[in-house]
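Worksheet: one structure, shown below.
For this depiction, one protein chain was excluded, whereas all remaining protein chains were kept in their positions.
Here is chain A:
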Amino acid sequence: MSESINWLELSEVEKLKYDSNYLRGTLPESLADPITGAISDGDTQISKFHGIYQQWNRDVDKERKRQKLEPAFSFLIRLRMPGGKFTPKQWLAMDELSDKYANGTLKLTTRQTFQLHGVLKRNLKATIKEMNDQLMDTIAACGDVNRNVMSHANPAQSPFHAEVIETAKKISAHLLPKTSAYHEIWLEKKLVADSKEEVEPLYGNRYLPRKFKIGIVIPPHNDCDVFSQDLGFIAIIENEKIVGYNVAVGGGLGTTFGKPETYPRTGTVIGFCTPDQIVDVAEKVVAVQRDNGNRKDRKQARLKYTIDRMGVEEFVAELTKYLGYELEPERAYTLERNGDDFGWIKGSDKKWHLTYFVEGGRVLDRGEFKLKTALREIAKVIDGDIILTGNQNLIISGVSTKVKTQVDALLKTYGVSPEDISGLRKNSIACVALPTCPLAFAEAERYLPDLVSKIETILNEYQLGKEEIVIRMTGCPNGCGRPYLAEIGLIGKSPGYYNLYLGGSFNGSRLNTLYKQTINEEEILNELCPIIADFAANRKDGERFGDFVIRKNYVEEIKEGKNFKH
């Protein structure tokens, strides 16, 4: 790559990445600065590549400002764990770390991994070291690189689970940044003879223009929302084996209010590859994006914009050049739902698997509801694993019949037996939002449970309590909770006010459409009430809520991301 770069026309982050000496930045100096609990502005960008986000407690922002204290800075640490499968020992380590260095809770993310919140700067190194001791790392959990690779989560649903999770791990390892910065900074390992050249053969010294996300699903399950990924793989099973994967490119959800040129987009299926091509395909799609993505405007930098700018055909042509072969034509598949199926299932492995609903993905003890304790005790006794799903839930996986009984008893003891929860709540996702996420305009995780209760009251009036409806809320339009694919999507605009989107499909293949702008709780309920009444009275047999609102013209179907409006 030519080094004569016109920095003026590029986004500031490009220069930061370039100057960071392969993701070192000034992190050692920032960590040593005793005057602030923050790291330098530039380092807040670089730290993301290490899985670390600087945040602060926004609840006390105003108060601390008046107190002449800096914001209550702390850090979010996100793990990288392709496929989300953790050993009980690793679970226990995370449980302990959350008490020792974080805010005492674990957040299960929408990308099948853990987040710790509230880690102070002075405890960052110790936390990461202790994770490393349990063979866990946070490399590339954020930043302009390939992030945590998701895969179908439930071994009980498919005998191919083990194979796809291995594939996810392979892709993750292949696309991992090669710099030793992480080991030097956090684990204090000395740099071994550095030959500067080819530190990052795939990424180069400016990495990708923007984040990059990959997920693999096994139809009919779409539990990691394959169309939301920059690169999605859909396993194709013929004659009892995975013969290959359909390749979907250009999914991506983040948008920005007030910038109509930003929009969510569902991935486009461009062909089929064999299992031994999948890593190569992943690498080459990343490479095409590396060389063609927009580096001037970060709000136009995701692969979805690259593809819409180039046109799908030209993109495929370019990809073919990089690959040196053509992808086969896509094969038939059917996806049924993007949520999780809860409860115990006996797998083809003869073992038991419990998919367990975790509201908002937050593992904590609250009064009599002692989820964190229960899971800790369960982790101590199980003979299987704990797998995180892409919907903020978890699976206690691969246990014997005897242990199954123990698990049930422990859940009961700690007051967290799977309740008879409504179809709406089961399918709810909320991002973290306030008080720690700096991007949030409104509440999400702390508020959605209450709102769901209020919508449940309406649903119950029409005997729809069991009806499964996907509802997702985020505090901002960046899309972490994938609200654009929900049947009912709520995106925060300002405290107490949300945009209401309707008409996503139950299987996650269609974007929803803006229905009402900037409305409060009362207005949300008033808007939903007549639609639910209509749905109860006039739905066709088996018709989903998201499909109904489109058939009845409550909203117009969005066929292409470009047509999406806020």
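By our rule, a contact is a pair of C-beta atoms (placed from the backbone, for glycine too) under 8 Å apart; a residue touches a chain by one contact, two chains touch by 3 or more; residues count from 1.
As a convention for this text, contacts and distances are computed from a predicted model.
Novice: Name the absent chain by its UniProt protein name; which of "Ion-translocating oxidoreductase complex subunit D", "Rhamnose transport system permease protein", "assimilatory sulfite reductase (NADPH)" or "PadR family transcriptional regulator" is it?
Specialist: "assimilatory sulfite reductase (NADPH)"
Novice: Just name the one of A:K65, A:K129, A:K241 or A:K454 that touches the chain not displayed here.
Specialist: In the full complex, the listed residue that touches the missing chain is A:K65.
Novice: For a quick check of understanding: of A:R122, A:K296 or A:K466, which residue touches the chain that isn't displayed?
Specialist: With A:R122, A:K296 or A:K466 as choices, the missing chain is touched by A:R122.
Novice: In the complete complex, the non-displayed chain touches which residues of chain A?
Specialist: Within chain A, the residues that touch the unshown chain are 34-37, 60-70, 72, 120, 122, 257-258, 441, 493-497, 517-518.
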